[in-house]
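Excluded from the complex is one protein chain; the other protein chains are retained at their positions.
Chain nomenclature is as follows: A and B, assigned in order of appearance, with residue numbering initiated at 1 for each chain independently.
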Amino acid sequence: MSTVTQRADPAGTAGPARPLSERRPLGDRTFQVIALASGLLVLVILVLIAVSTTQRASLWFSTEGWGIFGKIWNPAANQFGALSFIYGTAITSVIALIMAVPVSLGIALLLTEVVPYRWARPIVYVIDLLAVVPSVVWGLWGILVFAPWIAHIYSDIGSAVNGVPVLGALFGPPTSGASFFTAGIILAFMITPIVTSLSREVIATVPAIDKEGAYALGATRLEMIRGAIWPHSKGGITGAVLLGLGRAMGETIAVALVIGSSATITSHLFAPGDSMPAVIANQFGEASGLFRSALMGLGVLLFVFTIIINIIARAIVGRSAEQGTA
Amino acid sequence: MEQPDQNIVTGLQAPEPATQAQPQAPPAPQPQVPSGPSDLVFDVEKVSCYYGAFRAVTDVSLSIHENEITAFIGPSGCGKTTVLRTLNRMNDLVAGARVEGDIRYRGASLYGKDVSPIAVRRRIGMVFQKPNPFPKSIYDNVAYGPRINGERSKRKLDEIVEHSLRQAALWDEVKNRLKASGLSLSGGQAQRLCIARTLAVEPDVVLMDEPCSALDPIATGAIEDLMRDIKSRYTIVIVTHNMQQATRVSDRTAFYSVLRNEESDTRTGVLVEYGKTQQIFEDPVDDRTKAYVTGRMG
Partner (left out) sequence: MAAITEPQLGPNLQEPAGWRRTKNRIATTAMVLAFVLAVVPLVFVLYTVIAKGISIISWQFLTSPIPPQVVPADVGGIGPAVLGTIEITAMATAMAVPLGILGAVYLHEYGGKGVLARLIAFMSDVMTGVPSIVMGLFLFSIWVLHFGFSGFAGALALACLMLPIVIRSTDEMLKLVPNPLREGSYALGATKARVTLTVVLPAAIGGIVSGALLAVARAAGETAPLLFTILTVTTANPNIFSGPNTAIPAQIFSNATSPYVGAQSRAWGAALTLIVIAFVLMIAARIVTARFTRYSR
């Protein structure tokens, strides 16, 4: 009935066909192994980081014991208590968050709710530009331009509130351009892009129906934001803020240049201080033995803190748009 | 899942014996033996397909004859695409998909222990419902198959590309812009490109999953003409929603339907009737077939 093709094994002229039974080709299996190995590299590196740094820091841990949280950091006397640096890291991060979070949320809401689509792209561009300025450039500008300028403002405020109960303790003298507060401000500039873009992602997952529902009831934009967006985004924005916190805590160079490098614990925000990554960066070169182990230990503490914060934050934010889709 | 209480399968076996005239599968080239008329390419025996615990298709048995066009028709969700995809092991790509029963391709078991799905797909090609040209040039789209199978000679590839595009009735339209992107073609052209791409590896069988459903009537007509032209060199199995299309192009037709289990509220696909197209449409045996082809169902 039909013209029959004269082929025993329908290999055709396009090249020999593999026999029907065949193990998976070697190239295919090799590729899979290589891909798997590359993926595993992430886990391997993280484990190695934890292990190797802890090992180098063990001298400090065993020598000081709980003294690692002591107040005194005096290399000459072989005393290495990290409390002042933990304090500095915490304070500067908090200052940064207080300033950056409202600004970031404002920009995120601006982009998602207020601005027409055409204007959104240039605004995002500007935020990306903000993100791409390297840390060392922030630090350079900070110490050579920003700090001297703001030192005047500090001393004006400082003398104004001198003696006033709470404000005096926070904003009174001593004052210096290079201080906790300056570091906090610079950190705020640096973490704004990441908090903004993550918040934007979170807000974008709010179902449009909810927003429309609020508007349909005659709500103003602010009321809609409070009623429809906030309940949905609370969790995700918290995650975004935590990620900003992690970033602020780990930021080294800009802080190292503008924080003043003085290992003190004081409530005076305009006073010079120090932070964990900053002191590591500044003093590692001259360190050896227990001193170096202590700096390593600060690194371990930093690693642990930021990993924990990041795990919590990522667990909340989730990956991409896997949550809250209508 | 329950056993269907009604599973009438008629016209299953052609009068010819179900043995193959020549063995396939062995790696050494065999002497060329002309196959007899209506040789069986596929022998599907009591095949059920599962996605996880869900039984999508139940107990399908049929045979596909060489150099014929066999159509799978039936309402949505009756498993015809699932069955089609078992014929070239595309369901392997779906997590949790499982096939029970036996499918023999020219005598060799398609799901045997040592069978390579890659080798299977080399011989049994597939054209998809929505044209899916690669974001490469027209030339590279068609040459892709031969290249991955080792063909390196530019001259040979040029020949193959032209030959395949001619078979797909696309050559005249694109011969002067082979470097243009495959994405720049219209729907009908893109689908013919995908057919050319499939033919370029000179498969034995071409499976088509509703190839015209995304195309306008003129493009559809072109594809149907193409199918009739290449039938003498290939065996074609086509899933189609369009009954007129089945009557226009196919030699045999398999009608699938859905079996509903009222207790567990589940559905599974079954093969209701299979036979020569003329018989299915003019004188169907099963009532369900009759209802469908006269338009009262589906």
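Going forward, contacts are C-beta pairs under 8 Å (C-beta built on N, C-alpha and C of every residue); 3 or more make two chains touch, one makes a residue touch a chain.
Predicted model only: the values in this text are computed from it and were never measured.
Peer 1: The complex has one chain that is not drawn here; which of the drawn chains does it touch?
Peer 2: A, B
Peer 1: One chain is left out of this view; which of A:Trp138, A:Tyr154 or A:Phe291 touches it in the full complex?
Peer 2: If we include the chain that is not displayed, A:Trp138 is the one touching it.
Peer 1: Return the single residue from A:Ile68, A:Ala82, A:Leu109 or A:Ile229 that touches the missing chain.
Peer 2: Only one of A:Ile68, A:Ala82, A:Leu109 or A:Ile229 touches the chain omitted from view, namely A:Leu109.
Peer 1: To test your reading of the contact rule: which positions on chain A touch the chain that is missing from view?
Peer 2: 17, 24-25, 27-28, 30-32, 34-36, 38-43, 45-46, 48-49, 52-53, 55-56, 102-107, 109-110, 114, 123, 126-130, 132-141, 143-145, 189, 192, 196, 218, 220-223, 225, 243, 246-247, 249-253, 257, 277, 280-281, 284-285, 296, 299, 302-303, 306-307, 309-311, 313-314, 319-320
Peer 1: For chain B, enumerate the residues touching the unshown chain of the complex.
Peer 2: Touch with the absent chain occurs at residues 88, 90, 93, 95, 118-123, 125-126, 128, 130-136, 144-145, 148-149, 183, 185, 187, 190, 194, 197-198, 201.
The rule is simple: only the chains that are shown with their structure count from here on.
Peer 1: Starting from the mean Cα coordinates of chain A and chain B, work out the distance between those two points in Å.
Peer 2: 53
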